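Apart from one protein chain that is not included, each protein chain of the complex appears where it belongs.
On to chain A.
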């Protein structure tokens, strides 16, 4: 559904990404992992059409982003960014409602209100719906924006695409798992998700495919059990590790340290 060839990006002669080829299929949950400065967020930004990429166009559902109708595109894809805007003097519901902006002109329809309620329930922010966004903690804000992104893609269109840049930052264990289950359910309906994660074990548990980046280059792009091997991980992260089978769910379990 999303295909990109030869993505390169350099900032002031310092190369951040070099010749990356990625393609993602329908219903796939692709997790991008890698050490700090590997270029994970930059790659995600490029794929989401936020900045200029190399000469080769990125195609989404066989069309380049330029060929898409700009009003139609937000119904098919959404992105959750690492939040840096901390001053939004609105209520939580108002912020989540922004996800429905592509759907209505002036007054939200009933479907918009329903979508907002549903997504707030999924990310557990319904109880704070009338609170000021600015009074929330980091993790709560994170969940409000996740609700906004979910609300944006709440429609009948098949094969949607969501980009998530470290959605689990600041979240407690319960919400980490809850959010990942929500994403997993989303992809099981035939949609696609591309997620940047730091936690390798969560990646191993939920990902269909893992893309391991280091210094702007792809080290490995394969199924989790192929990527998470002792040799690859300890070399890429420059830290000794042991990998065994998770006794609960039979996924690779990565334990760092000797």
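Rule of thumb we're sticking to: contacts are C-beta pairs under 8 Å (C-beta built on N, C-alpha and C of every residue); 3 or more make two chains touch, one makes a residue touch a chain; residues count from 1.
Definition applied: contacts and distances are computed from a predicted model.
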Absent chain [UniProt protein name; select from "Peptidoglycan glycosyltransferase MrdB", "Iron ABC transporter permease", "Na+/H+ antiporter subunit E" or "ATP synthase subunit a"]: "Iron ABC transporter permease"
Hidden partner chain, touching residue among A:78, A:125 or A:150: A:78
Absent-chain contact - pick from A:152, A:191 or A:251: A:152
Residue of A:88, A:128, A:147 or A:233 in touch with the missing chain, whole complex considered: A:88
Chain A residues that touch the omitted chain in the full complex: 45, 48, 50, 70-71, 73-74, 77-79, 81, 84-91, 94-95, 98-99, 101-102, 106-108, 132, 145, 152
